[in-house]
Every structure is written in structure tokens, then in C-alpha cells.
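Structure first, then comments.
Note that this complex is displayed minus one protein chain, with the remaining chains in position.
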Amino acid sequence: MVRAATPMLEVNRLRKIYADSSRTVEAIRDVSFGVGQGELVCIVGPSGAGKTTLLKCIAGLLAPSSGEIVLEGQPVIEPPPAMAVVFQEYGRSLFPWMTVHDNVMLPLKHKKIDAGRREELVRDALAAVDLKGVEAAYPWQLSGGMQQRVAIARAVAYEPHVLLMDEPFAAVDAQTRADLEDLIRVLWRRLRVTVLFVTHDIDESVYLGQRVLVMSHAPTVIMEDVAIDLPDERTQLETRSMARFGELRKHIYSQIQLAKQGWRPPTE
Amino acid sequence: MSAPTTDVRARISARTIVWLQGLAGLAGFAALLEIVPRSGLVSPLYLPPFSTIVVALYKEMMSAEFWTALSDTLEAWAIGLVISVVAGVVVGIAIGSSQALRALTHSTIEFLRPIPSVALIPLAVLLFGSQIQSTLILVVYASFWQVLIQVLYGVQDVDPVARETARSYGLGTWAQIRYVIWPTALPYLMTGIRLAAAVALILAITSEVAIDTQGLGKEIADTESGGAVAAMYAYVIVAGIIGVIVNLGARALERRVLSWHPSMRLDSAGARA
Partner (left out) sequence: MNAAVPSLFRRIAVMLALPVALIATWWFASADSQNFYFPPLRTILQTFSKLWFSSQATQNVVPSLVRFSIGYLAAGLLGIAIGIPVGASRNLRNVLEPVLEFLRAVPPPVLVPVLILFTGLGNEMKALVIVFGCIWPVLLNTVAGVRALDEVLAEVVRSYRIRPFARFWHFILPGASPQIFTGLRQSLSIGLILMVVSEMYAAKDGIGFALVQYQRTFAIPEMWSGIIVLGIIGIGLSLIFRAFEAWILGWYHGLRQSQRAS
């Protein structure tokens, strides 16, 4: 079900088992998919579906038990430079001893670019996420939504090819979440970056994605790769009240329910 | 996915591994103490091998002098600690309950607290010579502040709503202290006792080393000047073991008292380690 000619990101037969001295837990059984360049793909699944595990494997933070991740033709064994991650716990993902400016700047320090360009990137990234005048503030002086914007700005300034987002809006209030969702779509279009967005919120996945990968709960497999044929221009009000939106949402929800009853798609 | 029993076994074995690692560290340390003097890296005149020290320790433990010294140190430590805890609690609650008193005494406390109690050594010597009172002066002066500061934090942490309620129900001062202030201040007091216990031991030994009062410190000083080097290290180890017991004991006590306490206390400065 790969769309583009050469996928930007490929996940091949990923399997992840956690084992300690007493028992083993198969978090991910068999996951394979591809993401084309410039796509916005959402991964949705119930809690305990190994979504975070999957994302961490893709990000190179966790080693898979078997299978492989391929980014731009290269296998991923450690965090690759072309990828940036936005974590769910925004409060804990920003350095409290640095200002917003320094937080966004830090990952750029070791990139081979000159200081002027770095400043430009930081400034542009903060402007892109709609944050003005907070460069000298500390993260803990900002609201939750603003902190997450800083984390997104940091990822954007890094100029990644692939942006991974791990349930970034789960801990944010509904109104802020709506604004941030729209922000993601705007950024995605402008920067033409490939986005992999993990969430447990079905509505969010349908609203944001071009495709939605529906995960079962552990041991996780992909239930279905759903194409979202909603118009490209999306708004919270209009799009969510469309009939097609409701259909897609219902379909995904029923897939997840099927998974809970033990049904799995036939393996290829 | 698996039965609870396997889980428990895994947990136990993880703990055992940590214990074994720690034991290995201690054994390695002892081995180091054995090899380094024997190999001549450090002269065995200054640092006898571990085995020699152990033998000396055994010999000391057979002598009455050892046990007198040990009990002298512990006596001074215990008495000093008790005095400072009682004084700290009384003064702490008295001052802490009144906003005015707290404001008035704040600067004095902050001035007196950093003064090292060893400054009082010459005075103590003049007044009491090498008697236990000298030690007590040092111990109490140093430990009192630890307890006082923590009790003040604790009293300050009392929920003002609770206090108002108590007062509106006509609870007298004593009842207020018992039912409102004490439970809140208790965790802080435990921290204060833990810190005070460690400080008290240090000062007790300090007094024995510097003033020659009876106790482990004096034995260490005497064995050093008398050239009984192995015996000196034996006493050093004993002092260390006492210190460890005091630290562990205080932490265990703190944990026991706090295990049922629904404390949400902030980690006030200096409360850890």
C-alpha cells in the first residue's frame, strides 16, 4: 500500500519483544508499511498498542527485535540526523535551565552551519509556530500549549526530512489541541516535511492524516491502512462535520473493536 | 502474561544482584586495603594491611577500654541529640506558630546558624576541660539548628484552613499543637533528626579529637601519637561503622514514621542525602 515511488521511510516486518528475567512481552508482532515523501501519516490505536514503542524504534531510540527500519535508503540503527521527534511530555522535553531560544538552538549547535544561519533558523521556527516575544523566557514560565509549540519549533528548526510526533497533544486541553492540530497541517504544507503522527484520538487521526494506520493492541499488527479522502483544505468546523469524516471515523473505530475481539488481518 | 510467582522471583533476584554487587564492592575495597600496603605502594607503617587492622580490631574489642570509649562516644552523642531535638521542637513550635516571632527571629537564626560550633571549643575547654559537658556544648549547638530549621519549615507548612477550623472549634493551644501542628511538622522533624544525628556524631568525635574528651576520637588520637597504627585504623573503622549505623537507623526511622504519613511535603533545601 505504498504510494510514492521511493518511500521516504520503510518499516519492514518490525517485531519488538520486551524480555526480562521472568517473562517476555511481545509488544509489536509484525508491522510493515511505507511512508512516501511529503506524506502526513497518522498511526492510531488503543492504549497499550505499542504505538510509542513503534515510534521509538523508527526514531532509532529503541532497537527492534527483528525487522528493520529504512530511512531514505539507509537502515536506521541509531537516531538519524534527518529525523526529529516531538514527545508527548512537553514539560519534560524542554531544558528548564535554558531559555526558549537556547532550547530551540541546542540541536543546531553541532550542525555544520554558521551562527548567522542558526539564529535565522531559530527565529523562523518560532515564528512558524506562532510564538512571539518568548525567546528570552524559560519554558516553565509558559503555558502547556506554548511549551509544546517550543518543542515543535525545536524540531522544525532542525530541518528534518521526517517529523515524528508521539501523541504530542494528548496532555493538552481541547481548545489548544485544535489550534495545534491546525498548526501541524500548516507547517506540514509549508515545510513539505514528511510527518508520522501517533495518537490515540481517532478524530484527530482522521482530521490530520492523508492515511491512517490502524493498530491493534499488543501484540501489535496493522489492522488496516486507511486512505483519508477528505479535501486537502481542512478546518475544524467544516471538515469534522462532513459525512465522510463520520464514516471514516466509524470505520476506524470498528477496526479497533475488531482487534479487541481478537480478529487479525490475514498475514501475507 | 505470566504467573505472579515468576514475577516475584524475578524481582527478588534483581535485588539480590544489587546486594551482591555491593558486597563485591566492599570486598574489593578490603582487598585493595590488603594489597596496597603489602605491595609497598604505601608504606605499611602508615597503612597496615587490612588483615593486620582486623586483628588489631579484634584485640581492641577484647579490651575494656574499647567498650568504655565506645559507650562514652555514644553517650555524649545520645544525650546531645536528645537535648537538641527537644530544644529544637519546643523552640521551633513556639517560634513557628507566630508570624511575628518568625519574622523577628529570622535574621538572628540566619546569623547564628552558619557559625561553626567548633568556634566554641576554646570556651568549652576553659569552662569544662575534657569533661562530657564540653562535648555536649558542641553537639547541642550544632544539632539544635538542624532540628530547629526543619521544625520551622514544618510548622510553616501547616494548612491555614485546618488551623482556623481548630481555633473556631475552641481547641486550646495544646490541642492545636497535638492535632494540627504536630502531624504536619512530623516529617520535617524526622528529616531534622536524621541530619542532627549525623552532625551530632561528627561533633562528638570532633570534641574527642580536639579536646581529648573520652571516646573513640580520643582513642584514635592516642593510638596515633603512640604509634599503634593498626589500632588507630581499627578505631577509625569502628567510627565509620557507628556512622553507618546512625545514618541507616535514622533513615529507617524516618521511613517508618513517614510510611503512613500522607505527606506531600516539598523537598526543602538540604533535605536529601
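Order of writing sets the chain letters: A and B. Residues in each chain are counted from 1.
In this section, a contact is a pair of C-beta atoms (placed from the backbone, for glycine too) under 8 Å apart; a residue touches a chain by one contact, two chains touch by 3 or more.
All values reported here derive from a predicted model rather than from experimental measurement.
Within the complete assembly, A:Ala59 is the residue of A:Ala59, A:Ala218 or A:Ile252 that touches the hidden chain. Within the whole complex, the absent chain has one touching residue among A:Met98, A:Leu191 or A:Leu258, and that is A:Met98.
Looking at B:Met62, B:Val82, B:Leu123 or B:Ala175, the residue that reaches the missing chain in the full complex is B:Leu123. Within the set B:Leu26, B:Leu41 or B:Ala64, the residue that contacts the chain not displayed is B:Leu26.
With the whole complex as reference, residues 17-18, 21-26, 28-29, 46, 103-108, 111, 113-123, 125-127, 201-206, 209-210, 216-217, 220-221, 223-225, 229, 232-233, 235-236, 239-244, 246-247, 266, 269-270, 272-273 of chain B touch the missing chain. Of the residues in chain A, those that touch the hidden partner chain are 56, 59-61, 78-79, 81, 83-85, 87, 89, 92-93, 95-98, 106-107, 109-110, 138, 140-141, 158.
Here is the rule we go by: only the chains that are shown with their structure count from here on.
Chain A and chain B have Cα centroids lying 51 Å from one another.
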